[in-house]
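Of the protein chains in this complex, all but one are displayed in their positions.
Moving on to chain A:
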Amino acid sequence: MSVNVTTRSADGITLVRLDGEITSNSAPGVQDRILPLAGDTGRLLIDFTGVPYVSSAGLRMLLLLYRRAQAADAKIVLVGLSEEVRFVMSATGFLDFFEIGDDAETAMGGVRP
């Protein structure tokens, strides 16, 4: 099970769309794709609309991403989280670290100067 990762950039914002379950199997691949982006962009939007499930290892990958972005002074915004994923992140405290947006288009619009 791998996750499909598509990216596009505009106005210093990078949008990453993920499709598939993020588990210990797929997380390393996703991480390899996104980690480099966390450093070279002012703002990274990750669209979870196509992600039904994020496992414990997946959440750890996200937090690692957050720490890397923080070190590079970049911002990470998570959008399109399913109710379940959002609930799991909230119950485990992971949500506290992230900025959350409703959907990609709004979030993109919201951060444009």
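Remarks
Definition applied: a contact is a pair of C-beta atoms (placed from the backbone, for glycine too) under 8 Å apart; a residue touches a chain by one contact, two chains touch by 3 or more; residues count from 1.
Throughout what follows, contacts and distances are computed from a predicted model.
Comparing "2-keto-4-pentenoate hydratase", "Succinate--CoA ligase [ADP-forming] subunit alpha", "CoA transferase subunit B" or "Glycogen debranching protein GlgX" against the UniProt entry of the hidden chain yields the protein name "Glycogen debranching protein GlgX". If you put the hidden chain back, the residue from A:Thr7, A:Thr23 or A:Ser82 that touches it is A:Thr23. Against the chain not shown here, chain A presents residues 23-25, 55-57, 59-60, 63, 67, 87-88, 90-94, 97.
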